[in-house]
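Please read the structure below before turning to the comments.
With one protein chain removed, the remaining protein chains of the complex are shown where they sit.
Up next is chain A:
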Amino acid sequence: MEKGKSLIKIKPKKFKDGEVVKVSFMVMHPMETGMRKDKKTKEIVPAKYINSVKFNYNGKVITTMNVWESLSTNPVFTTYMKINGAGDLTVTYTDNTGEVNEQSTKIKPKG
């Protein structure tokens, strides 16, 4: 994954309607706290961290997160989700510099 890219993983890969599945959202993000000094230039690296994450499934918001800078570099957000028909799962994140990124995946329950 490149910088700024994100990925959604669903476990298990094959699921039925009504099943509860594990959803992981991974982002390549520096998550700078604004406290760290660059070792070469001796200057403070400006803060750049994810502010909020939103899980949207079939046009309905299922999970929202307020995030602060204490999360690790390249954070992972893992939670569960109940499958309720075919549709799209869209995850949007915003960071403090105003960067917005969106990633979506198709939900296709079988059986």
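Keep in mind that, in the parts below, contacts are C-beta pairs under 8 Å (C-beta built on N, C-alpha and C of every residue); 3 or more make two chains touch, one makes a residue touch a chain; residues count from 1.
Here is the rule we use: contacts and distances are computed from a predicted model.
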Q) So which of "Sulfur oxidation protein SoxY", "Ferredoxin", "3-isopropylmalate dehydratase large subunit" or "Carbon monoxide-induced hydrogenase, CooL subunit" is the UniProt name of the chain that got left out? A) "Sulfur oxidation protein SoxY"
Q: May I ask you to list the residues on chain A that touch the chain which is not drawn?
A: 20, 31, 33-37, 44, 47, 57, 60-73, 75-82, 84, 96
